[in-house]
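Here the complex is missing one protein chain, while the rest keep their positions.
Letters are used for the chains, namely A and B, taken in the order the chains are written, and counting of residues starts over at 1 for each.
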Amino acid sequence: MAEAIDYFQFVLAPQMVIGLVLGIAVILVALGLTIIFGLLDVINMSHGEFYALGAFLSVSLAALGVPFWLLLVLVPALMLPIGYIVERVLIQRVFHSPDRHVTTLLLTFGFGLVLEDVFRLIWGPNPLRPDMPISGAVEIAGLFLPLYRVFMIGVGVLIIIGTALVVYRTRIGAMVRAAAFDRNMAASLGVPVQLVYAGAFAFGVSLAGLAGVLLAPIYSVFPTMGRDFILMAFTVVIVGGMGSIAGAVIAGLFLTQVQAIASLYISPVWADPIVFGIMVIMLMVRPQGLFGRLGHA
Amino acid sequence: MRDALTNSMRASHLLALLLVVFALITAAVGVAMNDTFYLRLATEALIFAGLALSVDILLGYTGLLSLGQALYFGLGAYISALTLMQVPSFWLALLVAILSGLALGLVGGFIALRVRGVYFALITFGLAQVVAKIIYNTRALGASDGMTGVPIINVNLGFTSISSASPAGFFLVVLTVTMALYAIAAYLLDTPFGRLLIAIKANDRRVPFLGYKATTLRLGSYVMAATIATVSGALYPMLRGFVSPELLFFATSGNAVITVILGGVGTLVGALYGSILLTVIKSVIGSWTEHHLIIIGLLFMSAVIFFPQGLMGVVRPKVAKWLSRGGTS
Partner (left out) sequence: MRTFRTVALAVVMSATALSSIHAADPIKIGVVTPLSGTYAGIGQQVKWGLELATKEVNAAGGIMGRPIELIFEDEEANPAVAVQKADKVFQVNKVDFLTGTVNSGSTLAVGQVAERAGKLMATTVSFADSITTDKCSPNVYRVNARAGQQSSALAVWMSKDKPKAKVFYLGPDYEMGRSTVAAFKQSAEKVGAQSGGEVFAPLDSKDYTQYFGQLRASRPQVLYTSVAGNDTVRLFTQLQEFGLLNNLTVVGASGTVTAQNIGAIGKAAEGFVTGVGYSAEIGTPENKKFVEAFRAANKTDPDLYGADSYGLIYAYKAAVEKAQSTDTDKVREAFKDLKWNTPQGEKTLRAGDHQAVQTMYVVQVKGGKFSIVGEVKGEDAIGPDTCTRF
């Protein structure tokens, strides 16, 4: 029995905490992706680049002297208009084509390519890193917890709860869900559908940008970082159900825990194939994911 | 029966013929000028055109966007390299590639064809990533360095033999193989099989009522595309003498998709012209700036927004109209 507790305390629990940190980050990225798909029916292949953009912006602003606390608010705020413009200028152009899924996928894929090279053009190819805003650690029950990671988990949870509250408990949220469920009906009821769409896209990418700000001090910043999360984020969205917030949260936690714990027993190289395998199985068994779509859940 | 599909196919054939004529002229000029590099570059463009062709079969005719077609291309390249290093025979390598393509296509199709649309794209993407990573870490396959040492081979045509080191000669060999792949694809797609595929793409719920199983048809198309990609990949090590894991990476798949969009989705011949177009663009822009991805990305985005039918998508209907006017009288 003592052995089991020891094992839990020194091996399993730390691994779970690591999985949790990663999970919060993945959920933040996936949340934006699932809202964008659930509401706009748009596949945003450039979502990872918005995560990267948030990180790059935080590095530049930090270098100008902006304190970290302000960055957490400023960077997502900056990304809102950027996302809004992208939706109105780019996405809307192909929104009304018959095979919207394919064309938006292709368009955002191209956009992602451009963004990655733009990052390289502006910030250079070498890695950058903002200073750790909170240093120090705390040791609870033998678990070594850097304070910054505890902070990240806290902030992440707040954001996720906040998003869920906004979507399900506010009027704006009701408008978003209505537009997702039935666009024309919502429009005829006075919901400003265009605004809601653009706003939802902007919100989605700014969530990704926020994840970028949070992770930059521990994962560093470089032009190809957008690719870090993309496969995982898409897997979470698919497993959780396109358009479902609860799905993104649960799938995000589950998949990152699976990855973290599995790497204790098998070579970590198999982490990606396992995640991919879960995605394939889910698509074969229950293609709509664990939960339904935004409006339909 | 001369319907729209047949008309547009005939237009494609005419354009393909034009391409062949243009290619032959290029080869002649190349030989006259004792050129090596440009002929080899053109050969490479044709090899990647084969990959683009396989993407077009899936996207343009079956309605499936594959973001990981480089998987088959790269595997074809590795299989060909391994075969050639044991037995330097062109025909054997080609045969092994065809058989592997069929087998791999069946396996891949089984995994990927459970779903369509976005999910299909993501599964193909993930599949290519996973296999690429496995190869990247496999020492027996050269790991991250890939494998050099694929010998120069002689393509035995019975009456003569062409060396893979001969720029013009091998260019003609690859031209023949690529056009053969095009011809096979075009033929198969102009049959009832092809029409059924287009029917599924338009509305796949009705087709079973006609007595056909949509999944089997899609699998057929997928296997055909996989085999074409594998055979094209098999030609690569013959030209360049080596293989590396980068051949399976997303960049290769992405380039194929860009090629198809620029060239014209659903035209088959668009994949060929698109590959030449992209090779030329990359070469020109590449020597001009190192940020060529921005330019190609913007070009691609404009194509998706403003010219979704691509180059051939604009040209072919005009040719088809011209042909049918000449035909019916």
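Basically, a residue touches a chain if its C-beta (ideal position, glycine included) is under 8 Å from a C-beta of that chain, and two chains touch if they have at least 3 such contacts.
As the structure is a prediction and not an experimental result, all values here were calculated from the model.
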### Message
Using the document's definition of touch, tell me which of A:T170, A:S188 or A:T224 contacts the absent chain.
### Response
A:T224
### Touch criterion as defined above, residue of B:R40, B:R116, B:K201 or B:R316 at the omitted chain
B:R40
### Message
For a quick check of understanding: of A:P67, A:G124 or A:P192, which residue touches the chain that isn't displayed?
### Response
A:G124
### Query
Of the listed residues B:S244, B:T259 or B:S275, which contacts the missing chain in the full complex?
B:S244
### Task
Over the whole complex, note the residues of chain A touching the chain we left out.
10-11, 14-15, 18, 21-22, 117, 120, 124-129, 131-132, 135, 137, 144, 146, 148-149, 217-225, 228, 260, 263-264, 267-269, 271-272
#### Entry: Chain not shown, touching residues in chain B
35-38, 40-41, 44, 136-137, 139, 143-146, 148-149, 152, 165, 240-242, 244, 246-247, 251, 286-287, 290-293
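Following the convention adopted for this analysis, only the chains that are shown with their structure count from here on.
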### Message
Using Cα averages as centroids, what's the distance between chain A and chain B in whole Å?
### Response
34
### Message
Looking at the complex, which residues from chain B come into contact with chain A?
### Response
59, 63, 65, 67, 111, 114-115, 117-119, 121-123, 125-127, 129-130, 133-134, 137, 254, 257-258, 261, 291, 293-294, 296-298, 300-301, 304-305, 308
#### Entry: For the chain A and chain B complex, residues of the former touching the latter
43, 90, 93-94, 97, 99, 101-103, 105-107, 109-114, 116-118, 120-121, 231, 234-235, 238, 269, 272-273, 276, 279-280, 283-284, 287
